[in-house]
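Complex shown without one protein chain; remaining protein chains in place.
Now for chain A:
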Amino acid sequence: MKSKPTYSLKFTFIISLLFLAFLINLSLGSVDIPLLDIVKTLFGDTSIKDSWQNIILDFRLPKAITAILVGSGLSISGLLMQTLFRNPLAGPFVLGISSGASLGVALLILGTSAFLGASATLSISNLSIALAASLGAFLVLAIVMLIAKNIKNTMSILIIGLMFGSFTAAIISVLAYFSSAESLQQYVFWTFGSLGNLAWNEITILFTLTFLSLLLLLSIIKPLNSLLLGENYAVSLGVNLKKTRNLTMIITGLLTGVITAFSGPIAFIGLAVPHLAKLLINTSDHRIIVPAVAIIGAIVMLFSDTIAQLPTSEYTLPINAVTSLFGAPMVIWLLIRKRKTY
């Protein structure tokens, strides 16, 4: 009896696709650089034109790495939430994390404008925005988890997260009403999302925290699999439900919190990629689907970013718009196609 189908072919395919997406992402932009020179630069060849080296090493490479980390992290968070809440519509932001981050940033930008005048907002640095977003995300996560402590029904946590979303949106509206047009614009730009603003030291922070989250994630792979049967069956298999629930929320909070802090609230990826991965890999086993989701998340993010740059033009689209504009119809199409095979 065949106990486990082999997935190596599919993984070879998506890993190749990841490399391809990475190279395409690096080679397309407002300046035309030959692919060979890009590869040479990556391998440390210093004979390439200095300006090209700068573009590749200080602009395109950090952006591509950010795209990989953001895409993987958000997609894994989405998968965790979908398993925990057994709801295909759950995404990385259902715990109110992006609302918290948005509130933090809104308080910083719009608050500065309201109290210190519109000109003061120009002096707000990238890192302080990231810090405000992290604080906001962490605060909301802490409150949701504190309330969740006394709640037996996991579904209620989903609703609490959604309520926090509405609540923070309302506060942001009030803040926005009293702010200047310039600061409002700055806030709106943040909500568009951006992958290109990260310096190497910020990428190091992003990488370290993503890596730590993934290490933590390893410890709950097994209970996540038993949760596929529902909570009562999971407990009957020896799962410590509270611990698993808390760890899942902490990992999701850490991943989405730090990603949102650095790149803004990037929509859609976390919701859609787990579905894409499950359609492609056709398994629910977390030992297989987690790496698949991470790789596919990175691919989708790299392609979205490539499209957002509008190759050969000088304009860039907001990444948040691209992920939804191209992603949503794609998922609908995939689901319709899947239906037909039944």
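Note that contacts are C-beta pairs under 8 Å (C-beta built on N, C-alpha and C of every residue); 3 or more make two chains touch, one makes a residue touch a chain; residues count from 1.
Definition applied: contacts and distances are computed from a predicted model.
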Missing chain's UniProt protein name, "Lactate utilization protein", "Molybdopterin synthase catalytic subunit", "ABC transporter ATP-binding protein" or "Serine 3-dehydrogenase"?
"ABC transporter ATP-binding protein"
Among the options A:S77, A:S226, A:T248 or A:S304, which residue touches the chain absent from this view?
A:S226
Sole touch to the unshown chain from A:N153, A:N240 or A:S313: residue A:N240
Considering the entire assembly, which residues of chain A contact the chain that has been omitted?
1-4, 86, 88, 218-219, 221-222, 225-226, 228-230, 232-233, 235-240, 278, 282-285, 287
